[in-house]
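Just passing along the structure, written as structure tokens.
What you see is part of a larger complex, with each chain still in position.
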């Protein structure tokens, strides 16, 4: 992360015109993968990500947990999703992301309600534009709910970071590439408990507090978009 | 064709399906050679060099292109390179697995690729930057997001649409960006044998009941550029000849409707 490029203009706005604490637009839709037990599609800025969930008996038998479910999230990128063609298959970065997403989902799924089961969460990043891990987690958690898996709360993801010495909400691609720090975080809105948190770059303790408070403020709005996506499905279904 | 023991079709439904098809009508009401609703979303991935989402009923695929510079193959120093790959994503069907491509995914990729390659849709000799050293490489990645039958036709539609929209980033060499030179519009038409009939655009449950699959890819020159008999099963020569005629007719219709 290098700060050679000017990321905040003289009038205090960001290169894409957003205020420091302004999110990019978010749209979520459920029921997009017909064969899956649950699914959701998110457009978060220019990110396009689809998540599908299968709930099944864990296999082979000796891999089952007799008292709770196993969760496996797999974050995968399409060949055309990034600037340079991405080779198919997992790499070290996607494996780490799969792990932290899995652990965040495990923290909210009521695992004891699904003994012997495996909850497979497949995430496909069709177009990537900064913040894919938290956008993936946000949509995956809707897909898990869409599959009828019992959850204590929907997980909401968000990022903040530092650009040109200022703390900003929901990093853009340029801010991610040329900014000074990136802090992805995910929480359970009801209890405000943190289930995913990473940081890389350089931030003081005060800056960290500023970043988290920006994100805490943004979370209710994202949570509402998640809930509306799940609701609208039920509304339609009732209307039929 | 994916197998899923939980989703195996009951004997009753299977017989009902075959009986209905014998009478010229499918369970969803379609005539034997009619496609489900086709929805093509062009430029679905704005950042790619060309892209399309294609929906055939519930079957959903996305094709996206990346165009990079690279070395040509040693035996074709004066040609650009097209590399086409279909991923049957594990999200698309309960029994699809993560990992390297299955035999099924590879067969599908190669059939779609042959139709495009042999119809000479793309004049790869126009993709040379420096003979023998540097050419444009076109990566055509196709993801199957939901599997409800007839992947070959859906992927061919998506790849052809993405290629038709594709822009070569000549500006990276200090020249102008330019449209990929396109000379033909191949259309793949796949037919399945159910009882003694051939049907087009099978849904997944029709695929599971079928006894043989045949794909015929033709272009506007009315020549056959690719054929592939797939899956266990057998065809008479007459059935093959009929399949060729059907492909010719449907190919013309689809070309008229989606590629004018």
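Think of it as A and B in the order they're written, each chain with its own count starting at 1.
Going forward, a residue touches a chain if its C-beta (ideal position, glycine included) is under 8 Å from a C-beta of that chain, and two chains touch if they have at least 3 such contacts.
Treat the numbers as computed from the prediction; the structure is a model and nothing was measured.
The full set of protein chains in this structure file adds up to A x3, B x3.
Definition applied: only the chains that are shown with their structure count from here on.
The touching residues of subunit B, counted against subunit A in their complex, run 44-48, 51, 58, 60, 62, 64-66, 68, 85, 87, 89-94, 98-101, 139, 141, 143, 145-148. If you check the complex, the residues on subunit A that touch subunit B are 32-36, 39, 46, 48, 50-52, 54, 56, 74, 76, 78-85, 88-89, 120, 122, 124, 126-127, 129.
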